[in-house]
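Dumping the structure here so I can ask a few things about it.
For this depiction, one protein chain was excluded, whereas all remaining protein chains were kept in their positions.
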Amino acid sequence: MNASDKTIVSLTHVAKHFGAVRALDGVDLTVTAGECLGLVGHNGAGKSTLMNVLAGTLSADKGTISVHGHDLSGRYSVSTAGENGIRCVFQELSLCPNLSVAENARIFHPSLTGFGWKRRAGDMIHAKLDEIFPGHGITPDDVVADLSIGKRQMVEIARAFTTTNAPLHLVILDEPTSSLDAVTSGQLLDFVRKVVGSGISCILISHVLGEVLNYADRIVVMKDGLVVASKPGSDFTRDTLVAAMGNVVEVEEIKDHQAFEAKRGQTEIVIEARSDTALDSVPLVAHRGEIIGLAGLASHGQTTMLLKIYDAAMRNKRTPKVDGPVALVAGDRQTDGVFHLWSISRNVGVRSLRRMVKRGLIDPLAEAALGREWQERIKIKTPDMDDNILSLSGGNQQKALFARALASDADIILMDDPMRGVDIGTKLEVYDLIRDEAAQGRTFLWYTTEMDELYNCDHTYVFRDGAIVADLTRDALSEEKILQSSFQESA
Amino acid sequence: DTSGKRIALSNNYAGNSWRQAMLGSWEKVAGQAVTDGVVAEAPAFTTAENQVTEQAAQIQNMILQGYDAIVINAASPDALNGAVKQACDAGIVVVSFDGIVTEPCAYRIAVDFKAMGKVEVDYLATRIDGGNLLEIRGLAGVFVDDEISAGIHEGVAEHSQFKIVGSVHGDWAQDVAQKAVAGILPSLPDIAAVVTQGGDGYGAAQAFAAAGRPTPLIVMGNRYDEMLWWKEQKDANGYETMSVSIAPGVGTLAFWVAQMILDGKDVPQDLTVPFLTVTQDTLEDSLAGTQPGGVANVEYSLEDAMAAIAGK
Amino acid sequence: MLAKLTSPRFLRAALPAASFTILLLAIFYVQPRAMSYFGMNLMLQYTVPIALATIAQMFIITVNDLDLSIGAFVGLTACIGATLLADTPVLGVLALAACVAAYAAMGALIHWRNLPSIVVTLGMSFVWLGIAVLVLPTPGGTAPGWVKSIMALKVPYVPFPIVAAVVIGCVVHVVLMRSSYGVVLRGAGGNPKAIGRAGWSLLKTKMVMFGAAGFFGVLSGLSLIGLTSAADAHIADRYTLYAIAGVILGGGEFVGGRVSPIGAVIGALTLALTGSFLTFLRISPDWQIGAQGGILILVLALRALINRREG
Partner (left out) sequence: MTFVKTLSQKAWIWSFVGMFAVWLATAVYTGGKGSADVLTAALSFATFTVIVGIGQMFVITTGPGNVDLSIPSTISLSGAVAMKIMDGSNAMLAIGFAASMGCGVAVGIFNYILIRVLRIPPIIATLSSSFLILSSAIAYGRGLKIKPPPLLADFTTAQIMGIPVLAIVIILLAAVMGVVLNRTMYGRSVLAIGQNMRAAWLAGINVERIRFFTYLLSAVLAALCGFLLSGFSGGASLNMGQEYLLASIAVVVIGGTSVAGGKANVAGIWGAAMFMFLLVTMLNTFGASAGIRLIMTGLIIVAVITIAGGDEPQR
């Protein structure tokens, strides 16, 4: 009885099938009070599905679920989860874009009614944002649609931690840091430690293994719908964790991998752009075959710059100068990327239609072949590329978008933090892919919120407040330098 | 003397040939009256949509503009009463025609639609021994449709040799009628005659031809295309029928009535005008007097109007 | 302060009001007599039922549906109002309540089978019209006295239609935009999945919104016969399109729960006023219909100017 006192939820033999796909194949999981449980696994391992079961948004085909020692199997739903203090920040954002931040907070709390509810909801979410993300720059009256994806993610996280009269025992964070920059990620993870100290539990899913290793009390590893390891966090090292996830790829330290020779000057300039601020210290320049990193804190003008370049290329504008066809890998896949009615193949092929036209008509065989080729090359985990794109796990959807751009005829690939939610194994392969393509003359503009990825780049431009404030070559690149430029007050 | 007076026409619909003919007559007669200095102004206003509320608003705007008389072809007999009453209260003379209004303060130039329906069957009784009839009605829920149809049914009750075996709504539009008739025709027995409400006879003829059925006796509605078809048939095989409808020029009668009232003349509140009948003998004349795409018409001069009133 | 006044969101919100004001000024310019208590009263009277129907349509658009039957429905309630409600008030009230319930049921059906609302409401528009024709085979009937007297209300200084428009706009604004349940209703348009995940019943939101639309449809029908004093099955056919156009003109969007009740009311008034403006101009009858389109385009072209600034 004592043990179950500390146990918040326990799932046993939970199974969930989608047609032929066994997303969950008999999973056991317990969460005890006041622990931070790290959950890792390759894309499509079943993490989000498991969390959906826990949050009550999916009902399991088999297995039991008990909360605080009460068996609730069969009558578990979103509202029972809520009543029992279980909250979830889903991988795909669940805010209403047409509502303000305060109103979105209200949605979460049925008891927030009566006169003055708006002020109360606003104060509540604002206080929580202040607590988790000091300096967040969000006001309760902001309409969610006007916020960048990073800020939306912050709002959603903060919302999950707000309390009114309902209890709060467990917060599930499904890849909460995928759209946050290093600084805000750190703020969140520190907050998670603090909350855990106060007795509330968290489940933290992330593909950035460092986050899990450093912040989780216990780490659960999933693979193909099964839990394959569950040990205290301190028992894992980066290598053993990767091994447990079943990746055969040797983990090479990216930092050491490179032997970049300075290419600059050897090939012609294909992109030359300035931000709209007129405060740039240098213009953004890309030569053919270069990989250019865009760094800085999230939404400080990097995406805007990519869109500006994209727009210029699409409309044949003179400035900024863009030489060659472009393709873009969207990071905010829900609003910028997927075509939700289409199969995976079609989603991959849409940027390459022109090549698939035979005698005026799109050749379905060519389309299917392209899909298969990229399923192979980038390891999209699905039984059938003709399945709907939304049947993919989040990371696999992202891979499909990657495939869309790489498969195209574009010489210039713009990447808007493209690795959001992609697992470590795939990432390493994609890095190789990108380097190979660059070697063959493709140019990459790569906005990323993950410091490590910048070590793949020949040049890194740091953005602050919409302006380019630094141009770091590969040799000069270091985490400190980037952080320094990101925060430095303009004199 | 009405030379300083302003008369406006409030028209609810302009999307068919009858209304276009009506507007044309108005422009011709009222325009001449303005040139002659009989009245100061006589503009016509049409609403974009055939809609009671729009026309009511239009009438209210006319009140605001201070017209002395408003001539109305109304979208609904009752539903404009509110606006008409306001106009009367503002001292404006209101004359309605074709689509009349029931508000007691307004003048009405009505057509006995019921009689029009009955005339059709009476005519058939003189022509054929009896048989099956197909009835093409207008727009469901509209007063004129009910009146004409009631007249037709009354006629059929009187002449028991006729039997209505099918009834469709043609919405007074040639193509709608054609479509509806084409649909029901295959399931109908031999049709001896078609009774219509105007604007739909030619469509019915087309539908019969398309179905390969013998052309029955179709009562026409004075439209140019109907008369033209009739003429062709007449020349080819001696086809014989009749045609009946209200003349679009009745609007000009309404104009003169309004003018006379403004002039202080004594005019009865309710006038009935005869409908215009085209027979086998008058067909050529009517056809010649109608412009392509128009409707057989009679325009009224002041004298005609006086005569019409006196004849009452 | 100035920054706030020139912010895109404020401009966008102010757009419908700006279009309306400009149209009104143009009308005052060509017909100064309209600029009076009496004139405004006359000119705007018939906008009250249109505004109510527009609000009804707005509720439906809020939850990402579209109602092609609101015009026929207003016609039906007008017919019931001018017959049953006047003759046997109890029966009339019951019939109108049943109409509202039928609307809510329509919402439930659409949610339950995940149906395209356009087809369902198109089908239902025939049903409403059919019932209306049965209730009132030929135009006529009389509106109950109390309905007429409400619509004939004389408010000092401010014309009644303006008072009514402000009241309608504000009441709906408070309920939909300010109340705590209104947030859930709009959220159901913005991201239904999120609302479901937060534990709310989407079925209930649909039924509430369709029910509300039905209720405002009834109000629209009654206010209409209050003005006309008699009914006609086809009396409001065109309201369907007007209501949709009014919502959009008022800054609403077809999907995503982005609507504005005050904007919708203003949009309805703007649409209705284009007709009036026309009567005050002298245009050849051939081009009068077209002129109404032209005026609409002119009024809306203003938006392009402001949108340009938005970038």
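A, B and C label the chains in the order they appear, each numbered from 1.
Keep this in mind: contacts are C-beta pairs under 8 Å (C-beta built on N, C-alpha and C of every residue); 3 or more make two chains touch, one makes a residue touch a chain.
None of the values given here were measured: they were computed from a predicted structure.
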item	value
Among the chains presented, those that the missing one touches	A, B, C
Sole residue of C:Ala14, C:Met35 or C:Leu122 that reaches the chain not shown, by the stated touch rule	C:Leu122
Residue, one of A:Leu226, A:Val285 or A:Ile362, that touches the chain absent here	A:Ile362
Residue among C:Leu94, C:Leu134, C:Leu153 or C:Leu203 that touches the chain left out of view	C:Leu134
Selected residue (touches chain absent from view) among B:Ala8, B:Ala30, B:Ala48 or B:Ala75	B:Ala48
Full-complex contact with the absent chain, from B:Tyr224, B:Phe255 or B:Tyr300	B:Tyr224
Absent chain, residues of chain C that touch it	64, 66, 68, 109, 113-120, 122-134, 137, 241, 244-245, 248-249, 253-255, 284, 286-294, 296-297, 300-301, 303-304, 307
For chain B, residues in touch with the removed chain	14-17, 20-21, 24, 48, 137, 140-141, 166-169, 171, 173-176, 178-180, 182-188, 202-203, 206, 209-211, 223-225, 228-229, 292-294
Touching residues (missing chain, whole complex) on chain A	310, 314, 327-328, 330, 335-342, 350-351, 353-354, 357, 360-362, 364, 388, 390-391, 404, 408, 410
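Note that only the chains that are shown with their structure count from here on.
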item	value
Distance-to-centre winner among chains (Cα means, whole assembly as reference)	C
For chain A paired with chain C, centre-to-centre distance based on mean C-alpha positions, whole Å	43
Approximate Å spacing (C-alpha centroids) for the pair chain B, chain C	34
Centre distance in Å when chain A and chain B are each reduced to the mean of their C-alpha atoms	71
Chain C-facing residues of chain B, complex	11, 14, 23, 27, 43-54, 56-58, 60-66, 76-83, 86, 102, 139-143, 146
In the complex, chain A residues that touch chain C	55, 57, 78-79, 82, 88, 90, 94-99, 103-104, 106-108, 110, 112-114, 117-118, 143, 146
Chain C to chain B touching residues, read off their complex	31, 33-34, 38-39, 42-43, 45-47, 49-50, 129, 132-133, 137-141, 224, 227-239, 272, 275-276, 278-280, 282, 285, 288-289, 292-293
